[in-house]
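To start, I am sharing the structure in question, which I have written as structure tokens.
Excluded from the complex is one protein chain; the other protein chains are retained at their positions.
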């Protein structure tokens, strides 16, 4: 049994980590910190966890965390992870960081999007952007995984087979629809029930922080191309789920079967990524509560544009599930441990 | 007072017509037919209408309809309007047809998408595709308005100022999100509450029947161009509303202010179409229950692609409200009669 | 045209007043105040109102309000209305107060439930608890209407015919289900979308502030009885609506027909209150956006307990609609002016 800690456990991704790790056969959670709620029973904030976690949230003490844990999940806000992480790494702890602090290789790009100077740029090269289906080996060899954003995970899983085959010819439009839990537990007018229930709306249309992640990865996978990536997120009145509908201008237009073969190649052996049978399209409900990603392709409208659709649960494959998957890879555990199983439907 | 009838009044667009017409100061509803529910109190199907309409649905009798009514709204299924309409026109009745039967000028295109031969092709030239903000004069002069589909109304209101200025340079991606009432009152697994609530999914990705409407209108507005139109509808777990997020490849990229001027030009005098202040994006909740269309533009992501967003209530501006607006224009009534007023929020 | 002002117009009941008053043929809104948002365009907070109200919220100035307006709606928080109201009354303005400050006759009871000493107890006797269907004449003669709470309106409309006939024999259980807009625009964890969407829960089970209102009115209508009133509110994942399911222990059990006659007697002539046909039960969707109240009775489970069901839109008949109705009565306008019409369905 490895000993794990969740630092910043009171948000939705933290609580989801606790839920998943409770089901994990090889992990014991020995620490769940939340400075704001130190001493508060976990079950008071999350009655769903009351039976599984009878204890309280702890205050965060780096020395204690380093001593008690083999692996740590950082669920801290952007800007705080980069402060906490170096000493933990020095103490020999493996870390999965769920913040954005180590996702972008370029500290200037980080500063541009997060309006703060990076304080641990020397660790950026070591941190691996963690989508196991794309970078399994590099994740296995690192001490730091930068757990990707929810939108980028959904988008990149759909685009990866095309990008590495060099088939993306210029423009990629990513029209994303997210459940409200993606906005977190923090109270805002935009996530106040009467403002959003029974309606849909776009936000951050002029530029969302997940755009540079997607762009950087696509450029890495398809070096030398000048891809124009457009990304528009929308809030949908649902709790969980991200659906990315993507319109990809192709360099050439291979026949449907060849495209499917590309995807089968990339994901045929994967536990969590499934290309749906032809004519079926992914919905977020089918992946709810699971670490699965459902994909579909459609060329039916003709032309050189391919429609790629990708659905995940933003809190599982889009955050805490992928974090556990990354940890499994980093620690040499079976990759699906704690994560396998169908979604919760309906 | 003009006398109006609603033929095919038991569906959602029929009931919405009854609701709106009750508020109309110059219209008296003298007929509401629904063969399947003939003799059933209107309030039994729609308790919301019980007080306003104490009577029952009638069976449809063309002669009676022609005799009793000055104007008729046809809410019949596709394929039935083209059978019913000719004799009504001959009897001197003005007709707003909410089906698709008279929306496409080309009977072959109609046949291709609706799998049925058109039975009144001689009336296609007379029928006007009815978006008053685009074709007010032609609507004023016709006996037949083909009331547009909900998706095309939302999409075309957003694209019209660009199309008529010849600024659309090639590809138009229309990613549309619709409330479930758009699928009608007919029971299907896709609209069964547990299948769709708390989730989102695309449908008809290989080609939706509203695509040819949009394409035909865009070609009419921008003659001589070869526009590639992609259209993907999604079901969102909400009752009403359509949001179109559109990605338009521009021939050139005028500055933001110039683009806004184009829209102000087109809609500055309009009662129902509003360009939101810069930095605000339309949501479906703000137009719920109203005949309004909210628009926004965004160039912030750079490049030659413009993001245009358009929100309407699918049952009002997307169907019954626009039908009443068309009737007002056809009958010389004040265009906003029965239709003015804020949306219902929250 | 009477001139009306809405003091405290930025909350949901304030915005709903603006929506309704815009439709009112005899009212002109000349003032909409919100100190916190003074100078902010109304359409920025409520895009649904943008077209109808192109101006901004004002700061509240009592002298200006008294000078400009014939009638005022107070949408201030509890505790502030009792400070603002006396000088307005002195200035000859008629006031509909939407707060709780003048609902309870007994200042000690007010203090007990609202933890603040009443500052205008001398006006309590003059203020009329405003449900026109119960107290039309007293409302017509007063300068101050205390607009009832949303829950009490729904409950009392269902119980009134029984209470005044002396048929309630002891216990009344009121199990109430409310849409989230009833909790207002203020951000709380309980109304944060992911906490409540797709779930249901009770709150304030040990005693809700609307309980004393209900109890006081029932005692007034059924003097001399010792009624035990239990009231449990629940939050339902919907925007609008209140459904009260009430279990009434009867003194005796008149046959179904006799009970219906009692309700017909009370409401047969009413514009807004409808007893549904037998075997039909009220849902909140059928009254959405309307000032209607739908009622049903059920004795089918036998015994001396009668089930009474009552549905309203909490923001209309439960708040702003009833406020306008009260104003109509106070000002001698047609009682349904601005309020008639079907609900918005679906």
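Should a chain be cited, it is by its letter among A, B and C, assigned in written order, with residues numbered from 1 in that chain.
Heads up, the rule we're going with is that a contact is a pair of C-beta atoms (placed from the backbone, for glycine too) under 8 Å apart; a residue touches a chain by one contact, two chains touch by 3 or more.
Owing to the predicted nature of the structure, the values given are computational and were not obtained by experimental measurement.
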| From the list A:77, A:141, A:303 or A:346, which touches the chain that is not on show? | A:346
| note | Only one of C:238, C:295 or C:340 touches the unshown chain, namely C:238
| message | Which parts of chain B face the unshown chain closely enough to count as touching? | response | 12, 179-181, 185, 187-189, 191-194, 196-198, 237-239
| query | Going by the touch rule given at the top, which residues of chain A touch the chain that is not shown? | reply | 12, 15, 18-19, 22-23, 44, 46-53, 181, 197-198, 239-240, 271, 274, 276-277, 280, 282-283, 285-290, 292, 294, 341-346
| message | On chain C, where is the contact patch with the chain that was removed from view? | response | 171, 173, 175, 177, 179, 194-203, 205-207, 211, 228, 230-232, 234, 236-241, 243, 245, 247, 249, 279, 281-285, 288, 296, 298, 300-301, 303, 305, 307, 309, 311, 346
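Heads up, the rule we're going with is that only the chains that are shown with their structure count from here on.
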| note | Taking each chain's centre as the mean of its CA atoms, the one lying farthest from the centre of chain C is chain A
| query | Taking each chain's centre as its mean C-alpha position, how far apart are chain A and chain B in Å? | reply | 39
| message | Please tell me the distance, in whole Å, between the geometric centres of chain B and chain C computed from their C-alpha atoms. | response | 36
| note | Residues in chain A with touches to at least two other chains are numbered 179, 194, 196-198, 237-239
